[in-house]
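Notes for the one structure printed next.
One protein chain is absent from this view; the other protein chains keep their places.
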Amino acid sequence: MLTDFGRVLLFFIIAGIFVTLGLVTAWIVRPKRPYPDKLTTYECGEDPVGSPWVKYNIRFYVVALIFLIFEVEILFLFPWALVYQDLGLFAFIEMVIFLVILFVGYAYVWVRGDLDWDRPEPDIPFITSLNKNNPDGTFR
Amino acid sequence: MEILISLIKILVVMLVLLTCVAYLVLVERRVSAFIQNRIGPNRVGYKGLLQPVADVLKLFIKEDIVPKLANKPLHRLAPIIAIVVSLSTIAVVPFGDKINLFGYEIKLQIASVNIGILYVLALTGLGVYGIAIAGWASNNKYSLLGGLRSCAQIISYELSMGISIIGVILVTSTLQLDKIVEFQHGWRWLILLQPIGFITFFVAIFAETNRLPFDLPEAEPELVGGYHTEYTGLKFGLFFLAEYANMITGSAIVVTLYLGGWQFPYLQSSGLPEFWTSIIQVGTFAAKVGAVLLFMVIIRWTVPRFRYDQLMDLGWKFMLPLSIANVIVTAFIIYLFE
Partner (left out) sequence: MSLIDILFYFFATIAVVSASIVVFSRNIIYSAFSLLFTFFAVAGLYVLLNADFLAITQLLIYVGGILVLMLFGVMLTHKVVSVDMKTGTLKILPAALITSMIAGTLIGIFTVTDWRVAPLQTGDPIPTAKGIGEMFMTTWLLPFEVASVILLIALIGAAIIARREKEAK
């Protein structure tokens, strides 16, 4: 006796076994000839400089934070959408209130610029920087 | 007996899916060659039809290089997570109604979970983990940045995907994927009832599967290989398979939600024997999925890549408000017609 969730679990287990079997087979048949240069981290042929585990742009974190809040909102909308056709106008008004309150927050975040990703800064054209160094405009 | 049928179904679906993935790669290479006026792989087997077999064999016998500084357990685990998650979405997709085989009535869907559509959404969210962990565990700058970018992209577009799904639920009043398909009998396809929702959902699928124009996570000129820079051999192959499996499951979801799933208009009333009806339904589903996939492949080779800030702007400032507006308008129209 399997429920549908049981089948999903079964699928997960079988997929896991399948992949592991594949990896084990590959482990048996493939060659293993490591040497130190091969095992270095790839950095376009140079020796890697420093650790990659450095501070990255905080924006990634902010995006995840805003995402989380909207995800919770969506989860509130699912049960509502499911019963909407039985309830009619009342449910519609309730949801519009719910969405408007959230929309205030969304508009706030948008206006404040928290949704803006950093734009690439334009490079100063080469010729201008040349000119700054030699005002008479001749090439060295 | 029931467990046995389920097991067979799971194995068949998984094998079919993996074969499709392998051949999708071939299709992609041939179509790209056609678009770029090249020939493409045509040597292995008749017109290159055995190319996927050769590719897979090659992946198996390639040396596996794990960088010395990588975090080994997580480096090993990441591709497994990625592929298991991307395969498992198909478990709730109905690819036909039911079929009578050897005296058993078999439902052509592995699990008709009563929250199927949310399961799909949750698994899309899980897709983040394989990539994030691969990016982190490789101990490589390109990998980490690719992984981070990919995560931010996936979660941003997951929102508009989820909100588009709400439009579907409003119309169909169910979370079960097979019921949603049943709703779309005849020509009542949801693409006609939810055109805006279809567009936002489809764009979100592109972003979720990291397809061009949304393939920032592995933008070759900037990030080498993105999160799988440090992967070789079969482990790289698993990421590659996961990506294409995501494409297939993604288009299967698009077909199920918006393009009528396995519904073939006027088929039920045509008086065909039941067995052939089922076969045609499965064929219809496969044909629709194939068409969507072909569309995705063609888009990849015709449209240029976004810049990252454009991608985020599109997700947060255009798709999100558009899909919310779609929900409100849909709700209002449903209220008017009740």
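So that you can tell them apart, the chains are marked A and B in the order they are listed, and the count of residues begins at 1 in each.
Just so we're on the same page, contacts are C-beta pairs under 8 Å (C-beta built on N, C-alpha and C of every residue); 3 or more make two chains touch, one makes a residue touch a chain.
What you see is a predicted model; the values in this text were computed from it and never measured.
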Neighbouring displayed chains - absent chain, whole complex: A, B
Option touching the unshown chain, where B:Leu148, B:Leu190, B:Val203 or B:Val297 are the choices: B:Leu148
Contact residue for the chain not shown (choose from B:Ile65, B:Ile80, B:Val93 or B:Leu118): B:Leu118
Positions on subunit A contacted by the hidden chain, ascending: 1, 3-5, 9, 51, 53-56, 58, 60-62, 64-69, 71-73, 75-76, 78-83, 86-87, 90-91, 94, 97-99, 101-102, 104-106, 108-109, 112, 114
Residues of subunit B (touch criterion as defined above) contacting the omitted chain: 71, 74, 113-115, 118-119, 121-122, 125-126, 128-129, 132-133, 136, 144, 147-148, 151, 155, 158, 175
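In this text, only the chains that are shown with their structure count from here on.
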Subunit A residues touching subunit B - in the complex, by the definition given at the top: 1-2, 4-5, 7-8, 10-12, 14-16, 18-20, 22-23, 25-27, 29-34, 36, 38-44, 48, 51-53, 56, 59-60, 63-64, 67, 70-71, 74, 77-78, 81-85, 88-89, 92, 95-96, 99, 103, 106, 110, 115-120
Partner subunit A, residues of subunit B touching it in the complex: 2-3, 6-7, 10-11, 14, 59-70, 80, 83-84, 87-88, 91-92, 110-114, 118-119, 136, 138-145, 148, 151-152, 155-156, 158-159, 162-163, 166, 169-170, 173-175, 224, 229-230, 233-235, 238, 307-309, 312-313, 316-317, 320-321, 324, 327-328, 331-332, 334-335, 338
